[in-house]
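This is the structure I have questions about; it appears just below.
The other protein chains are all here in position, but one chain of the complex has been omitted.
Moving on to subunit A:
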Amino acid sequence: MAKDMREPIESGCPDPWQYMHPVMRKNFGQWKWHDHPRPGVLRHVAYSGDEVWTVKAGTQRILDVFTLRKLCDIGDQYADGYVHFTLRSNIEYMVTEESRVQPLIDALEDAGFIVGGTQNSVTMISHTQGWLHCDIPGTDASGVVKAMMDELIDEFRNANMPNRVHITTSCCQINCGGQGDIAINVQHTKPPKINHDLVANVCERPSVVARCPVAAIRPAMVNGKPSLEVDERKCICCGACYPPCPPMQINDAEHTKLAIWVGGNHSNARGKPTFQKLVAAGIPNNPPRWPEATAIVKRILKAYKEGARDWERINEWIERIGWPRFFEEVELPFTKYHIDTWRGARASFNSSSYIRF
């Protein structure tokens, strides 16, 4: 029992210095420039003259220990035993001589990993947990991403987009996947179905009421039991009540759909960061390969690749050509649902005579 009561060591975030490639330690803060010799490879040169060649590879993200050890074997045999993971779960190996780059790439590709994802490519789709592990998901995450990356693999391998493309997915409207140039997110279309027998025992009712963004939930007695009721005319079907109150089931095999958003851009380069905008909805949540969502993503990417100028991210390209032409080029319908109704919506209206013909 004493062993079970071990006091934790509250060490927090570990010091990365001990895990950092020696040439990165030596030249910390002393890098001078970089270039992009080929897709999947970056070369950084330090003021000291030292070079570090980085090879980036995509993986399945949900790693089994066999795959993790395989990645380690490659790092030991072809690199220096140091790796770095990017924000989008790509793995990066560092070597100090150009001659070691190609053997490393070959080893990664032989083992089934995909080298690429650098600069103006469609890099790995960032995703959430989905049906594999989340408690509130409307769809899967790893499966959507696997199916989509199968189709976008050439865009990952070949950096030939106008600028980088960050795609994200989210399995509910809380949107853990975050902002993306293209975001594929769950969008519920019907209010929650309430199991009134369970609410009183499972849910802390005042916090559920407080959680609703549109004040559509109120306490009520149903069948003689304390429960909650939803004003379905007000309800925006966001699902915010479902996490604190699982008897308010929001997920539905038919009515939980996917929506696609574009133009989220985290960078300050050329313009301030932007949030993504809704462009398509009502897309079937169709496992195991979600072909309808992938088809729309590919249409958007095709139009962007053909129409955008160098360095334009998706938001900048649309800003230049205008929304009417965007909808035309990607062959998506424009509807009244594209008009924002949330607070601040007025700022998204066109209050000028600027019309493109």
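We adopt the following convention: a residue touches a chain if its C-beta (ideal position, glycine included) is under 8 Å from a C-beta of that chain, and two chains touch if they have at least 3 such contacts; residues count from 1.
Everything that follows uses one rule, which is that contacts and distances are computed from a predicted model.
Asks: What name does the UniProt record list for the absent chain among "Class E sortase", "Ribose transport system ATP-binding protein", "Amino acid adenylation domain-containing protein" or "Dissimilatory-type sulfite reductase subunit alpha"?
Replies: Choosing among "Class E sortase", "Ribose transport system ATP-binding protein", "Amino acid adenylation domain-containing protein" or "Dissimilatory-type sulfite reductase subunit alpha", the correct UniProt name is "Dissimilatory-type sulfite reductase subunit alpha".
Asks: Using the definition of touch stated at the top, determine which of A:Thr118, A:Ser227 or A:Thr256 touches the missing chain.
Replies: Per the contact definition at the top, the residue touching the missing chain is A:Thr256.
Asks: Using the touch definition from the top, which of A:Arg38, A:His84 or A:His196 touches the missing chain?
Replies: In the full complex, the listed residue that touches the missing chain is A:His84.
Asks: In the full complex, which bits of subunit A touch the chain not displayed? Write them out.
Replies: On the subunit A side, contact with the omitted chain comes from 3-21, 24-25, 28-29, 31-35, 44, 52, 54, 58-69, 71-72, 75-76, 81-87, 89, 91, 94, 112-114, 126, 128-140, 142-143, 146-147, 149-151, 153, 173-179, 207, 210-211, 213, 238, 240, 243, 246, 251-253, 256, 264, 266-271, 273, 275, 285, 287-289, 309-311, 342-344.
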